[in-house]
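Apart from one protein chain that is not included, each protein chain of the complex appears where it belongs.
So, subunit A:
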Amino acid sequence: MSSATQERATAPARRSGGFTGAAANYIDERTSISGLVKELGRKIFPDHWSFMLGEVALYSFVVIILTGTFLTFFFQASMAEVTYDGSYLPLKGIDMSAAMNSTLHISFDIRGGLLMRQVHHWAALLFIASIGLHMLRIFFTGAFRKPRELNWFIGFVLFILALGEGFTGYSLPDDLLSGNGLRIIDGLIKGLPIVGTWISYLLFGGEFPGTAIVGRLYTLHILLLPAILVAALGAHMVLLIINKHTQFAGPGKTNDNVVGVPIMPVFAAKAGGFFFIVFGVIVLIASLFTINPIWTYGPYDPSPVSAGTQPDWYIGFADGALRLVPSDWGFMIGPWTFSLNIIAPVLVLVVFIALVAFYPFIEAWITGDKREHHIADRPRNAPTRTAIGAAGVTFYAVLWGAASSDLVATHFKLSIEGVIVTLQYTLILGPIVAYLVTKRICLGLQKKDREIALHGYESGRIVRLPGGEYIEVHEQLTDYERWRLVSFDSYAPLMVRPNARGRITAAQRTRAALSNWFFEDRIAPVTATELHHSHGPEAIHGSAEPAAAELEK
């Protein structure tokens, strides 16, 4: 760039004025930040309520960092034994770890300490909940398709990190409930073949519970996991900007444009405002509702446990998997113990989680679709995927429900054995039923969409024609309304064909079988010709207005 153009570029900043202009100029001359503003300042973000789920996750994470930092100033991640001498009388004189002691100190002796603890815990729950819902939104709208498969995977990593953060944080106060949680983790690890005993021994720094685990979890909780989380979150955001946000089908919206509001000012105001709303709602909940009242549980002791013990809800699916194993699963080979009651649920969870992580790649392989997809699917328009999602949700929900099997039994006055056995069957049959029902519902909705697109919707107005025939008037959609119903991707099952060497490979067969499973039942989108004909002579029953016009001729 010549100096003349530079002069021109900077001159307006100086003229336009005052302190802001000068400051902006100062910064730009040292950072060329104007390029970033030019690139991103008017970037378009599409609007839909479901796009805010990811935002909720992001903002609650900010809240977690803010409150968590406050908590670190007071929390002592030590298992050194102290005698409680704080202002909560029922625990006075009781021996506990410094971790528990300092958590009580934060809750009862520091003004606003309890509030910060509760904001931190509620925000963490919201963080994980919103990540889960965000993932479901992405899944059911197919927003993980090319070019976003990698970002799905990064998001998945964020989800796992969030679970890790949740569990490590939950265990820090060293109270009875979280201590039992750690006890379960210890038992779980010990049950793993070959390495289990050693991993447990190294993790706890000797025998369970030892004096090391709280300090170690603390390092993970406030340093290692957040550092990875922030890095992955950064990558997630950068890819979001590079890929641009998906949008739902709508008139004027195409795979090649983004329709929405610009970052400056509308999106910034909405998103910035939304951050304060999320923060405000979390603080409101934290000021009204108690969460994790460790003072009622008391310090950790390996001997007592309260009935109705269960983990924070987001770990529930893992705890539920442990509960659903039937008795006597396991065997010995020589001196070695294979604890299938541990190995089986761990494997089930790993497979389930791996399917979630790799689903985009599996679907991409089946469809062979290498195009970029920026229009979010309506779930009904991908019936098999939606049905798989429903099956997955059901599977997760049963595991999750199983974590409260004892409470279900006591609250509904059922036998615990009955509840468990029912859940065991539901774990297998529930997803199958959910799959079949969801697929039928999707296909039904697609048929209905097709019908409405072609023939309009029933207006409830009955008209008698001159010939004596009664018909119900169908109101036609406008082109704008119809577009949403007719614009979707549709796939045909893959035909098995020999490759260049005249062979049909096993991979090809698998792919064809999967493709058949996915796309066998297929409702094609309405074509222009069909639409044209639906308004033509054949469509007398379809629409009253053209039909009446026809008769008048």
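To be clear about the criterion, a contact is a pair of C-beta atoms (placed from the backbone, for glycine too) under 8 Å apart; a residue touches a chain by one contact, two chains touch by 3 or more; residues count from 1.
The criterion applied here is as follows: contacts and distances are computed from a predicted model.
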Protein name, per the UniProt record, of whichever chain is missing from view ("Acyl-CoA dehydrogenase, short-chain specific", "Branched-chain amino acid ABC transporter permease", "Cytochrome bc1 complex Rieske iron-sulfur subunit" or "ATP synthase epsilon chain"): "Cytochrome bc1 complex Rieske iron-sulfur subunit"
Identified contact with the non-displayed chain, of A:T83, A:S306, A:S459 or A:N499: A:S306
Candidates A:H221, A:R380, A:K439 or A:R482 - the one touching the absent chain: A:R482
